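Reviewing the structure listed below.
One protein chain is absent from this view; the other protein chains keep their places.
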Amino acid sequence: MPGFISRLSWVPLLAALLVLFYVARDFPRMGDPESPASTHVSPRYIEDSESKAGAPNMVTAVLADYRSYDTLGETVVILTAGLACLLVLGSFRRTRDEPEDAKLMVQGFGSDVLDATSRLLIPFIVLFAVYVVVHGHTSPGGGFQGGAIFAAGLMLVRLTRGKAKGLRLRAGVAVIIACAGIFIYLGTGLLSLIRGYQFLDYAALPLPYEGGHLREFGSLTVEVGVFIAVTAVLMLIFDVLTSGAEE
Amino acid sequence: MMENAPVLILLAPLTGALLIPLLGFRFGRAVTMASLVASLFFGLSSLAQSLSAGPVHYHLAGWSPPWGIEIVVDPLSGVVASLVSAMAVLAAMYSGPFLAGWTRRRAGTFYSVYCLLVSGLVGIVITGDLFNLYVFLEISSLSAYALLSTGGSRSIVAVFRYLLIGTVAASFYLLGVGYLYAMTGTLNMADMSARLPNDDVAVLVVAASFIVIGLAIKAALFPLHGWLPDAYTYAPGPVVGFIAAVMAKVSAYALYRILYYVFDPVGGPRQPIELLGWASVIAVVAGSLMALAQKDVQRMLAYSSIGQMGYIMLGIAIGSPLALTGAVLHVINHAVMKGCLFMAVNGVQWKVGVFRVREFAGMAKRLPWTMGAFTVAALSMVGLPPTAGFFSKYYLALAAIESGHLSFLFALVLSSLLGAVYFFRVIEYAYLKTNDEPIEADAGTEVRELDASMLVPVVALAALVLLLGIFNQTVVTMLVVPGLPS
Amino acid sequence: MIAPLVTLFLVLMVICAIAALATPDLLAAVVIFGAFSFFSAIFYTLLGALDVAFTEAAVGAAITTIFFVSAIYRTDRKVD
Partner (left out) sequence: MTIEALSSVNYWLAALLFVIGLYGILAPPNLVRKLMGMNIMQTAVIVFFITLGYKDDATPPIARHGDHEPVVRNYINPLPHTLMLTAIVVSVSTTGVALALLIRIHRRFGTLSEPELLEKLK
């Protein structure tokens, strides 16, 4: 953008800042327990999460049960991003005016210290990721966090030891795994649809539990789906960004 | 099954998008067509349900709103959702020959993202929850970036800019929703509408303005249209017809829904709506003027879209029943005719390889059906009866007179005249001029029509333009008027 | 009493944001941006949003930074 415009762009920015400062007066005081946000919809979540949705962690209850449709959308956003990266960078033919890209990060940093340290860390990272998913109902965490940590662990392997060493995952396979993960989510919803309930209503699941416990299992299934999808897509994006996606 | 139709409108394309990779990227086109036809079927059946028995509310996960998320299919959202799926079916049919030379995986990925785009757009239309709308807005935007970026290196630069501006828009929208949440404590549209304070609080005005800014960027309203011309000009043939036809319109629809179903149209904040009105008047004129200056047909259509989005926004801003009828009718009509124009022009480009107005000389002899469809849609854009475009402009003009804003009427008439100039220029070249400078010596008069799978959607859309015009009265009384806010 | 601490971390975030936009070296800017994410994670923790802080630490501070670094590695480090 030429300097002329960027100098003028101060005007709307300043105006925006003043407007934002001005309206801050009308907001409820931070921490006010009587603010509309804290008194209208959310009390029900706090009171019912454990008894009705089976999860003491209210964030997980809202995420995987009350607003599970949003979370389905969120997982689809991730999948879209993975497919988008594949369309943009993967499997496209290099034309004559696009030179060979020498700077691919397929080698890894390779120092012995890094290698030894990461060998120590990675099993714990992976274990922790699984713990985070399974215990998402009673402590902070859930499918998305677990998937992100798991993917970060795998990325650590690739960064230190090179792409060939850490769980080789071809781009096409990663997409299929991600779709399978989301399909677990979607399938759970469709199952309740087929059994005559509403989409994603976990009360319909054919398991020998009732009430909160049944819903807890429903949302756990869904979280596992999210975990698989998130791990696969984050790895896919990482691979595409570092080395392109060779056929 | 049928009581689940509202959610199946969205789930059909979503399942299709997941199935294509799961089947190893095979059968991309077949799965896409099947899932989109299913989506159209469910869309039409829930529309019929809402017309006969009132709005359909579907509570997801079995939680009643405002605690859970609900899907609302009333006559308005039913019409728009069916429009989106119908255009998607035709565009999927049209895209076939373009993708013939692609690798299996790339074509499969393309179709999968295309299904995701449709599910994102449909999700925006049918949701009854403000935050859920944001999620689907992001799905549709991300998949649109991906699809538009397949058009070559210039398109990638345009798409990067679109991505930045689009994310700013989404952030503005989300901040506006945050302000509303701070005021009311709910995200459900109907519940929020009941709980919003009825006086002019500053927060309310600012929240409404942020939502208007965010969605107006996505709808490419004039001063915020920067991303659109380049993104559409360099867009790849198989999708530009669909994206240009419905994407901006879905954002305009979302804006309409929030302004008239969440905010109280009488007691709510007026200032953002006033601003919207004047911005759209300028958009109507400026879009047409800029279209006039273009030598590239695709770019000309892109600028003309900016003007046409101004029409829709103008109707929303005036807000009388007549104006809203015109706006909704123009959403339908413009989607059909712009889809037809973009598909016809890209067909010409694909077959003959030309985009400039001058190179269209003698094109009517070579591609008679395509150019015939182009002409019908162009006449409709200009607003000649009995094509569809005439009637939506007629309603908007009546509304402008009724509201006493004669400058609005003046802008409408001026833009129609300008539209006549720039469209007749293309038609003149195609029908009357012969090729002065024959590039391919003997190919000049040879008839080489498009493949059937491309020609059928183009001609079907042109026929739809005429049908929408001829049966305009039925469309308005049966579909548009029941969807007006009470 | 956490209110002053909350404000402190917000100020740190603002400083990091400005520094990330002002540092000439892109790689340094990305590292500062990682610090920005990390401060925001602490901010969320202070306000009791443990899940959000968790996600921000894993995604914002780790994965987004890795994405940025790998993209800069393949393009130009200093362009300004």
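A, B and C are the chain letters, set down in written order, and residue numbers restart from 1 in every chain.
The working rule: a residue touches a chain if its C-beta (ideal position, glycine included) is under 8 Å from a C-beta of that chain, and two chains touch if they have at least 3 such contacts.
Small disclaimer: the values here were computed from a predicted structure and weren't measured.
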{"item": "Chains shown that the absent chain touches, full complex", "value": "A, B, C"}
{"item": "Absent-chain contact - pick from B:107, B:142 or B:479", "value": "B:142"}
{"item": "Contact with the hidden chain (one of B:64, B:153, B:271 or B:474)", "value": "B:153"}
{"item": "Residue of B:2, B:164 or B:401 in touch with the missing chain, whole complex considered", "value": "B:164"}
{"item": "Where the unshown chain meets subunit C, residue by residue", "value": "1, 3-4, 6-7, 10-11, 13-14, 17-18, 20-21, 26, 29-30, 33, 36-37, 40, 43-44, 47-52, 55-56, 59-60, 63-64, 67-68, 70-72, 74-76, 79-80"}
{"item": "Interface with the undisplayed chain - residues on subunit A", "value": "1-2, 6, 9, 13, 16-17, 20-21, 24-25, 27, 29-33, 35, 37-38, 41-43, 45-47, 49-51, 56-59, 61-63, 67, 70-71, 73-74, 77-78, 80-82, 84-85, 88-89, 97-99, 101, 138-140, 144, 237, 240-241"}
{"item": "Contacts of subunit B with the absent chain, listed as residue ranges", "value": "131, 135, 138, 142, 145-146, 149, 153-154, 156-157, 159-160, 163-164, 167-168, 170-171, 174-175, 178, 181-182, 187"}
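Throughout what follows, only the chains that are shown with their structure count from here on.
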{"item": "Separation of subunit B from subunit C, taking each centre as the mean of its C-alpha atoms, in whole Å", "value": "37"}
{"item": "Between subunit C and subunit A, distance of the C-alpha-averaged centres to the nearest whole Å", "value": "18"}
{"item": "Rounded Å distance between subunit A and subunit B, as computed from the means of their C-alpha atoms", "value": "30"}
{"item": "Contacts with two or more other chains, residues of subunit B listed in rising order", "value": "none"}
{"item": "Residue numbers of subunit C (touch at least two other chains)", "value": "none"}
{"item": "Parts of subunit A lying in touch with subunit C, wherever the complex brings them together", "value": "30-31, 57, 59-60, 101, 103-105, 132, 140-142, 144-145, 148-149, 151-152, 155, 159, 234, 237-238, 241-242"}
{"item": "Interfacial residue positions of subunit C with respect to subunit A in the complex", "value": "3, 50-51, 53-55, 58-59, 62-63, 66-67, 70-71, 73-74"}
{"item": "Residue ranges of subunit B touching subunit A (in the complex, touch as defined)", "value": "4, 7, 11, 14-15, 17-18, 21-22, 24-25, 58-63, 66-69, 103, 105-106, 109-110, 112-113, 116, 119-120, 123, 129, 131-132, 135-136, 138-139, 142-143, 145-147, 149-150, 156, 179, 181-187, 195, 201-203, 206"}
